[in-house]
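Below, a portion of the complex is reproduced, with chain positions unchanged.
Labels run A, B and C following the written order; every chain starts at residue 1.
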Amino acid sequence: MRAEVVTFGEIMLRLCPEGYERIVQAQSFGATYAGSEASVAVDLCCLGVPARFVSKVPCNPVGQAAVNALRRYGVGTQGMVRGGERLGIYFAERGMGMRAGQVVYDRANSAMAQASPADFDWDSLLDGAAWLHFSGITPALGGQTPRICEDACRAAHARGIPVSIDVNFRRKLWEPQRAGEVLSRLLPGARLVFCGTQEMEELFGIACEEGAPSERAFAEGAARLCKKFGVGAVATTLREGSRAQENMLAGLLFDGAQCHVSREYDVCIVDRLGGGDAYAAGLICSLLKGETPARAVEFAAAAACLKHTCDGDFMQVTAQEVAALADGAGGGRVRR
Amino acid sequence: MRAEVVTFGEIMLRLCPEGYERIVQAQSFGATYAGSEASVAVDLCCLGVPARFVSKVPCNPVGQAAVNALRRYGVGTQGMVRGGERLGIYFAERGMGMRAGQVVYDRANSAMAQASPADFDWDSLLDGAAWLHFSGITPALGGQTPRICEDACRAAHARGIPVSIDVNFRRKLWEPQRAGEVLSRLLPGARLVFCGTQEMEELFGIACEEGAPSERAFAEGAARLCKKFGVGAVATTLREGSRAQENMLAGLLFDGAQCHVSREYDVCIVDRLGGGDAYAAGLICSLLKGETPARAVEFAAAAACLKHTCDGDFMQVTAQEVAALADGAGGGRVRR
Amino acid sequence: MRAEVVTFGEIMLRLCPEGYERIVQAQSFGATYAGSEASVAVDLCCLGVPARFVSKVPCNPVGQAAVNALRRYGVGTQGMVRGGERLGIYFAERGMGMRAGQVVYDRANSAMAQASPADFDWDSLLDGAAWLHFSGITPALGGQTPRICEDACRAAHARGIPVSIDVNFRRKLWEPQRAGEVLSRLLPGARLVFCGTQEMEELFGIACEEGAPSERAFAEGAARLCKKFGVGAVATTLREGSRAQENMLAGLLFDGAQCHVSREYDVCIVDRLGGGDAYAAGLICSLLKGETPARAVEFAAAAACLKHTCDGDFMQVTAQEVAALADGAGGGRVRR
């Protein structure tokens, strides 16, 4: 059995109005299935890294469609538990110019949010695993999900499987204080943590220098985060831009000793959702292959850049395409 | 102010795969907003009878879209309460031949299911009302909805406003025994009840003659129902057919004394949902205009027949078109 | 230059709601371009008979799109005059079951309705023509169109070009008496006239036997029509059916001496519009090839039958496919 990355979290039905329509005016919705950790699993498969996804979905056609969406991209779904009442849903409308994109969540009482520790046998789920990844959204779902995350981390650490956690703080799901408490129990020993300077301060009280997020502020905060929680590395992205469809984006990776910064990418945005997940997948992919931190952050930023040009939460680009951009190609003459 | 029909219940987002696709294979969903009582209100407006709808929807774009869908057809929405967590959703796939259509509900914890009696000031809501209608789905939503229905009935009776109740038993929502108990508190004094022979037996212990549903069995059961609950009239439809896209349908109306039966209609089905609601709207419309029971049941059956030929839960036909079919027209040469 | 059939009339923008939606609920309209005589020209080209179309369309993108629609199927458009204010429009919704299809016209003041005799130089337009065809809709457009039709007939007769006229009476466009007057000036000398028994009676006072249209009544009326106007042959179709999507259809052709009747076809209807035009095109095609009247009516009825199975006003089937059905094939196993 190939060593695989295991990701753990919620997968939801995503409903998108067509083009630039708003939710309130939509006559139909494009239907895809995604969620932060599901996206990371799919993106890893796109990049050629075997991955499987662990979650709980209801025994109905909507739950089955979520499983099918994962399988389509080659994600292993043997760890998907069936049961519970419903699949979570989110409505996502595209932004344009000064009008930001908008997400309306309808995810309460989902099968995953109501899962119990007994649903997941981590010994079996982590069998053959090379890496474990989840985001702060998973314990933010409430119920027993923090406890399940703790079980997962404990099992991974016991087997020597590296763990990465994307803090991914969502104010609509929980309060900073509660998030800080829960994540403080999960972070210790993580190989890699995705965390921005604002999250460092609000959740963990790690105040960085004032002003806009910067490389220096991140490096300083990341060092303190590593020390505080015994974390191996910390990563984030810096974004700038005033239009919904365009951004400048750079990747940052503090490797425990120094901070590596990618080139700055001119990001044209077809679909903003899943950009952070593509970054996470790119970093995990590169690190698993044993590439240098400098290369890893470049590769991850290129992956995030290309993901933004694709429709849907998933990456839809190949490792070759990401590597070519990371190597300096790009610019858009038709390849023929 | 014109006297208006007030209907009360839940409005949901309906998500339909395209054409004959199944839910599990859908890449997009057509989005409309409907629910039994909302459909009755819209259908009445289509038939030229002013109507308003009372419900509770969340303060978000999805809730607003539900309100807009009602307003589009002229339904009064001043009685819509805003609040709660979510709008209920149902997925509806079209049947074909031997494959029945399928509805997957995701309606738990909706704003309406969690509404409280204090949300609805029936004195004000029934101001200027000429009729009150709801279905058994409303108290089946659980929580305090049975209590709210009782409040509504009490207020209507106090003002001398006729009440109609469509039993509309849904096994996925509650048990027959519980339904029987709750509805037994609501039916007394109703001017008109929609109830089939199977419902009479399972919910209210009114056993009709054996065998397939028939006019005679219905008449017998309806008479006992009228007597048991002090109800003015009972109506239902008889359907036959073995293909999802075709049916024979006839309307039945027991007026407290005798049973009136419509012609039998050859129903071609584009969309089966909302057929019963169109029947209810047709009957209420005709009775409100003071037409005879014999005409009313003919008009209602014609309305149901035409509704089945239209896409969506709503009727989409005019009183003129219904009357023409009830008068014997129909057959489908292009009108030009 | 190949001898070509010339047809003359109005081409309009046709706007159709999707699927079985009604006009009032449509969020988008499929856009095609058609009209009785334009359809005959396209259908002839589909059947391998060269044809050109004479009309007037405005100098704007909508008028150009109408020309393009004709060219796409190989119709000659050198006789299209540019000018006038607008292209006529009609909205066409599909019927289903007891609900008939519906056409809403918005064709007043079109370029063609306001055309003048000076717009059409029939000497040049009929150069190389083998046949001239138009329908009663053309003079029904009002203004100077009756006069233009007379010019066309006179020029055709002078050159010995056979003329066919499809009476095609449309109550929304003119009164039976006015139609009778105008057409009585156009019919004399026509090689072929399409006219049903009801039109014979209402427009030309040719009363046929009572009761539903029948072969015998048609033969009797057609003989009288031939005699009255010096017409060579008369054709029509008989239809029966009570559902918008299904019909029985047979073709009838009185050849001046005897009445030929096609097999009866079980017609499944995707799009009813253009069925009569396909029948006309089939008949003209077969007669131009010198086939017998018996074969011609069989071929024409098969063409009409197949046209009903296609989307849009145009025929979309080949002469081979029509001939195969006329020869007795049909039934719908996939050809592979």
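What we mean here is this: a contact is a pair of C-beta atoms (placed from the backbone, for glycine too) under 8 Å apart; a residue touches a chain by one contact, two chains touch by 3 or more.
What you see is a predicted model; the values in this text were computed from it and never measured.
Undergrad: For a quick check: 3 copies are placed, so what copy number does the complete complex reach in this file?
TA: 6
Heads up, the rule we're going with is that only the chains that are shown with their structure count from here on.
Undergrad: Can you tell me, using the touch rule above, whether these chains form a line, ring, star, complete graph or other shape?
TA: line
Undergrad: What chain lies closest to the overall centre, CA atoms only?
TA: So the chain nearest the centre of the shown protein is B.
Undergrad: Calculate how many whole Å lie between the centre of chain A and the centre of chain C, each centre taken as the average of the chain's C-alpha atoms.
TA: 62
Undergrad: For chain A versus chain B, what separation do you get between their C-alpha means, in angstrom?
TA: Once rounded, the distance between the two centres reads 45 Å.
Undergrad: Pull out every residue in chain B that's touching 2 or more other chains.
TA: Not one residue in chain B touches at least two other chains.
Undergrad: For a test of understanding, state which residues of chain C touch chain B in their complex under the given definition.
TA: Interface residues on chain C, with respect to chain B: 19-22, 24-25, 92, 95-103, 105, 170, 172, 239, 241-245, 272-273.
Undergrad: Report the residues of chain B in contact with chain A in the complex, numbered from low to high.
TA: Contact set of chain B toward chain A: 15, 22-31, 60-62, 64-65, 68, 85-87, 89, 91, 102, 104, 106, 108-109.
Undergrad: Could you list, by residue number, the parts of chain B that touch chain C in their complex?
TA: Answer in residue numbers: 19, 265-270, 305-306, 308-312, 316-317, 321, 325, 330-336.
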